[in-house]
Structures are given as C-alpha cells and as structure tokens.
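The complex is shown incomplete by one protein chain, all other protein chains being positioned as in the whole.
Moving on, here comes chain A:
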Amino acid sequence: MADPVDSGDELFESLRKIDLKKEEEKAKELARKEAEHNAKAQQRLAELIGTNSTLLVTISSIRLIGGAHTRRSFLDRLFNPLLSANRDRPYTLAEALNEVGSVATKLQRFDIFHPEVHTFIDRPSPTDPSSTVTDIDIFLQARERGRISLKTGTDLGNVEGSAYGNLTWRNIFGGAESLTLNASAGTRTRSAYQATFDAPVLSDPDTRATIDVLASSTLKPWASHEEVLKGAGAKFSWATKSGTRHQLGYTGVWRQITGLQSNASPTVRHDAGDTVKSSITHTWLADRRNHPFLPSRGYLVKTISELAGWGPLQGDVAFWKSEVETSGAVAIPIPGIKGDSGVSFTAGLRAGVLYPLAVGLGSETKHSRINDRFQLGGPTDVRGFKISGLGPRDGPDAVGGDIYAAGSANLLIPFPRVGKDMPLRLQLFANAGRLLALKDKKTSSESVYSTVAQLGDGIPSVAAGVGVVYAHPVARFELNFSLPLVMRRGEEGRKGLQFGVGINFL
C-alpha cells in the first residue's frame, strides 16, 4: 500500500480509466451550476424589473429578427400601436413588457414561426442625438417555419376510416396568408378535395378571412344514396373581447343525390338529382369548459343560423335553419375526498328547426329535401341508437326531419386505482331525442308551430346505459353498453355495445 511506485501506478490507472460515475456527477454538477446561474440571472432580472416596474420608458423601436419572408406592412400593424410615438403617455417598464409579451404571443399564433419567440430589450446609445433618456429598443427573435409542408396520414372518425394528403403553403404574401390543398378518400367519403385560402385581417390572428373550394363524394348508407358536392364559399371569423367566437360565411354548393341503392325508398328516389344551395351562415360559439373532451366544469353554447335561397340568394332550395347546442359540466365533491374528486356531471341539450321558405321573392314555399333535413341518433349524439336511427323512416332509409330536440345527462366517475388524473372515466348516461317532419298545414308557420308542439307528445325516444370514456388528446372515445327504452316504430335502437369516436359529443 505504502509502495510509492504502486501508488503511482494506481494514480496512472485512475487517470486512464474514465470513471463513468464521476463523469456523470461532474455533468450533473455543471448542469446544477448552470441552472443556478440562470435562476440567479432570472431572479436578478425579476428584481431589476420589480424595482424598476414603475420606471417610465418609451419604446422607440421594435425589431423582428428572423422574419425574412414576413411583410413589413403586416408587422407594422402589429408593432405600431406599441411604439411610444403613437401613444400619448409613456409606459411603466412592467406595462411595456406586458404589451411586448402579448405581441410575441400573437406572432406565435399566426403559425408562421416556430413556437419559441425570444424578447430582448436594449437601450439606444446615449450618443445618438435622436434618443431620449427613457427610450428602449425591443428585439423579437423568431425563426420562420418552412413555407411549404406536405403531410399524409390516416384518420379514424365516426365509423369512418380515411387517408389524406395535405399540402400547406404558409406565409404566401408575407402576411401569414396560407393556402391548403387537401385530398382524402375513405370508407364513407369516397373522395374529397378541398382548397382553402386563409388570411388574418389587419394582422389580428383572431380575425380571419377564408375562401374555400371543395369537391366531394360521400356515401350516406343510412339513406341509401351518395351525395356529390361541388362548391365554394367565403368566411369571415372574429373573436369578441369576452372570448366568444363568431363566423359569418357564404356558401354556394351544387349537390347531387345519386348512386341510389337498389332498395332505396321512394322518398329518397324523389329527392334524387341536382340542387343548388346558396346560403349565408352565422355561427356563434362560447366555450368556457375546462377541457374540450372531458370537461368537469364550465359550459358551452353554440348557435348556427343559416338562410338559404331567400331573396337575392336564389338557388333551388330555400329555408331558414337554426340550431342551438349547449352543454355544461359540474364537478361533484365527494365527502371524504379532499379537493377535486374527479367525479363530474355533464348535461347537454341540442335543438334545431328548419323553416321552409320560397326561393327568391316567390310565394311558393319549397318543402325540405333530404340533404337539408336534420338527422339524429348515433354514438356521438343520442347514444343507444344507430347512426340516424331516430326520426322519420321510409323503408330502409332514415329520411330526416325538420325539427329536433335531444338531451343527455352523463355521470362520469374515475376508475378506482387508476385515479382522476388519467383521462379515463366510467360513465352512466341517459339520453333522449325526438326528430320530426313538418306537418301539412295551410301556412309554414302553422306547420312549424304544430310540429314543435308535437315534440311534447308522449315520452321522447330514450336510451340509457353505462360505458367507458377515454379522452385522447385528439378525440374522445366511448364504449357503451346501451339499452333503448322508448322508441317510435321504425326507429333503430342499438341494444348492447356501441363504440363512438368524435370531438363533439352530446
């Protein structure tokens, strides 16, 4: 042990051998030191800002670094309101940083930059005669995303599998405009092609104008036909200060009901052929739920209103269609469990009415056609019924109705042992719905009123059951065991297991 030669060897050996443990420790130490350093720097900065938060500053310039393809005029609209030259009073430092932060978030939301946008602040050189003492310069550093991206993949939707190809051309004119070409084919959508041009208005990511063109062919097995669509539309969407969203759009679409199955009903045969729908649609959405697929508190209200064919709209069909969709969720506290128990109760209500009108300024009211009427039933709305299993039926076909109302109540309970943090719940549900065709009366309003009154005749069609809900980040999956309890003759219930995938459940 005491032999110096030996110990020298040992030293040599120890130098030659790379001690993994020691290396690891060293790396850890280094990382810790760096983190400490960063934290300290952050703290210092926070302190600095904290102590100087009331310091008056003026923003003399904002510069975006790394926006080579982004238009100056587009950025001007975003940055100009911040510049002190355009404001009547100076900022405090805290205010200024806040404003810059919100602009950085806006930049990210245009989807033309990579998610990390860094902010730097600098003081202009005091030797510059044009600068004042309070002036600061802002530098935003961002990295533009690739301008063209191609994506292919497969989708699994409601009883439908499909494959798609998607080509996106981003930031076409340097103002976050995008052109998306989409092609897909699937089990039910035989083919679909869509081109969408989308651009933010006045550099506001929440205000958008969209133009789209589409051509598609979809099988409608519940009504023994295939619908071929060719159309174009323009939409304008915006958000209000309170966070609700509006969308106003015009659509002109040539619809063809064709490819009828051999046992298609006379009702479907009668509606076969060409129609043009020319309509304006307004959608309003207030979503205050805490989770899109598995909410435990909050509510959602959505209204859709569509006016087709009336006055200058022309076309072959004319109607006013209104739909309301609401849902709410409350967390249920369980005695003995501290905090959030994970048990929640959700309820939803949907209703819609189609009011027939005359095309143009004519006086002859057009009866509704199968492609305009509502369909109800299926694993994502009234569970315990087949897809379009509710409402009027002619032979094998669900021919749809003009007025509907549907509601559901669900109790969601976390699985024991799995816990409330997993997006997995046991569900007990009961849902009901009614889908009716307009009655034959002298005037449209009479037939609408009497049909609405008919919604209350007897018990609505009801189903109840238990199931498992899984909220995947992209969609909600449900597997339910259901029993239809009340039905109309001809309506198609689903006794037993039913699987549902979707993003919008009742």
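Throughout what follows, contacts are C-beta pairs under 8 Å (C-beta built on N, C-alpha and C of every residue); 3 or more make two chains touch, one makes a residue touch a chain; residues count from 1.
In this section, contacts and distances are computed from a predicted model.
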{"item": "Identity of the absent chain, which is to be given by its UniProt protein name, from \"Ras-related protein Rab-24\", \"Mitochondrial outer membrane protein\", \"tRNA (guanine(10)-N(2))-methyltransferase\" or \"DNA-directed RNA polymerase\"", "value": "\"Mitochondrial outer membrane protein\""}
{"item": "Sole residue of A:A192, A:I257 or A:I387 that reaches the chain not shown, by the stated touch rule", "value": "A:I257"}
{"item": "Candidates A:Q314, A:S341 or A:N504 - the one touching the absent chain", "value": "A:Q314"}
{"item": "Candidates A:D88, A:E364, A:D421 or A:D440 - the one touching the absent chain", "value": "A:D440"}
{"item": "For chain A, the residues touching the chain missing from this view", "value": "254, 256-258, 260, 262-267, 269-276, 278, 314-316, 359, 367-370, 373, 391-396, 399-402, 435-440, 458-459, 483-491, 493, 495-496"}
